[in-house]
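One protein chain is absent from this view; the other protein chains keep their places.
Chain lettering (A and B) follows the sequence in which the chains are written, and residue indices restart at 1 in each chain.
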Amino acid sequence: MERLNGGTSVALVLATLVIGLGGVGCKQTGRVPITADTRGERESPKILPIALIEFSDQVPDLLARDLYSLPVVRDTPGDVRIILGDIKNSTGGLVPTSDFELVQGRIRSNLINSRVGREKLVFVERRARLARIADAEAVVGDDPEFPVTPEPYDAQNTYTLLLDVERVGRGDTQLYRMDALLVSFLNNQIVFSKDYEIKQVN
Amino acid sequence: MNARVISSLLMSVLLLGGVVGGVGCASTPRSSRLQVEDFQEIAGAMSASLSREFAQRGPSDEPWVVSIQRVTNLSGDVLTVGEQWYPMGKLVSSRSMQELWDAHRVMVVIPAERQRLLLTRSPGEFDERFGGVQGGERTRPTHVLNATLRSVTRGGFEARTDLYVAEFEMTELASGTPVWNDRFELKRQALGAVWD
Partner (left out) sequence: MRVGGVLTLWVAVVLVGGCHAPRLETPTDAVLTGQYTEAAAFVRRQVVEEKGSRRYVLTRMRVGVMELAAGEPERAEGSLAEVYDLLRTQGINADKTVATVVVNEGVRVWKGEPFEQALAMTYFGLTEGVLGSWDNVRAAAQSSLFYLRDFGQGDEGSGARPRVTGSVGVGVGAGGGGGRSRVRTGGVSSLDLMLRAAEAEERGEPDYLDTGYVAEASDFTLGYLLHGIASQQLGRDDEARDYLDRAVWLNPALGPLRDRLWDEPYNAVLVASYGLAPRKEAYGPGRALARFVPVFGSTPSRLSVSVDGRQQAESHVVTDVNRLAIDHRWNNLEDLRLAKVALGRAGILVGSVIASRGFSRDNDTVGLIGLGIVALGFYMEYQAQANTDYCDVFPQRFYVVPLWLEPEDGVASEGSTVEMQVGNRPGASARLDGVRGAAAGQPAKLIYFRVPAYNGNGSAGDGDRRRIASSLGSE
């Protein structure tokens, strides 16, 4: 076989590059795994989505583990009610609060579908929201029998799940901390806390 | 095979590669919006999950009257009203209503929003003696089936990524507790100038 001449070699390299780059280019767009690290994410100073996912997976696991060991929970007969609470977003406006609602939603969904969720926890809607739904659904007339809103919740076994987020930013470096807190409605006691830190350099 | 032939072949490969690469990339969605197949996949997965929930109920269980609401869109992307109804409609329409009632004691009613529209567009169609103010009286639901779509958007001028989480839930109205909950997550990214 003859040796490839210079032009042929160049063509070979170029062909490889074109095909290779074409492939890479195509792979970079479209549907990607939710844990994938993308260019759009790397270029943004906002907290990485993977951090939101990891944190919202960790909290339910730990909460499920700790819940039975908490005297206030263990000693309370019946179900433990949890209402999703507020999000304190102290990122200086850089990250929208709706991003952390996704975290809250995932924590709640994970807990509902966990063993402890099925056995001991009851996530309840805010009564105001329920009232709105019930109001909208009861189209014609008023029915005193119809439970427009559930009975007020008992503070003894009702908790709220809060989320605090803080950011420290210097130049291209951002440090984020998220903290999930389970707080008793009875005495404001924090009965569970789990935090998560991530430092990003853009 | 001489060098010229090899060279020609390689040049052909080069051109073909360019064309294929170009076509391949061009046909790949350059948008981080939810695509048609995403809607289908979400609806399919959630329908299967709901079936498993219904399967746990028998004919002697307390009846459920379920009202369906369209997807609440809290994502950063617009979904038309049709796109908001599509996955919810698929949750219901893929099964026999009669079987749902006979085997699992589940009845599905049209949402209040739709009923209001019907009554508004059909004034005087119904005899008040047979039902309420303007027509058929609403069968009051015991549960609502709804979904919320959220997204996290990241990017700059040349790249955008959207992480979508669609959470589906059936809630008992009397207690405010979820009786079924599941979610579908996906991420889409697109490269290229966001506006140009």
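Everything that follows uses one rule, which is that a residue touches a chain if its C-beta (ideal position, glycine included) is under 8 Å from a C-beta of that chain, and two chains touch if they have at least 3 such contacts.
Note that the coordinates shown come from a computational prediction; the quantities given were computed from them, not determined experimentally.
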What shown chains come into contact with the chain that's not displayed? A, B
Given the full complex, what residues of chain B touch the hidden partner chain? 29-33, 72-81, 84, 113, 133-134, 156-160, 190-196
Touching residues (missing chain, whole complex) on chain A: 44-45, 86-87, 89, 91-94, 96-98, 128-129, 132, 135-136
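Methods note: only the chains that are shown with their structure count from here on.
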The distance between the C-alpha centres of chain A and chain B, rounded to whole Å, is 20
Chain B touches which residues of chain A in the complex? 1-5, 7-8, 11-12, 14-15, 18-19, 21-23, 25-26, 28-34, 36, 38-41, 43-44, 46, 48-49, 52-53, 98-99, 101-102, 105-106, 109, 112-113, 122-125, 127, 130, 133-134, 136-141, 143, 146-147, 150
Residue positions on chain B within touch of chain A in the complex are 1-3, 6-7, 10-11, 13-14, 17-18, 20-22, 24-25, 28-30, 32, 35, 38, 67, 74, 111-113, 115-116, 132-134, 137-138, 140-141, 144, 148, 150-152, 154-156, 158-161, 163, 165, 167, 171, 173-178, 181-183, 185-191
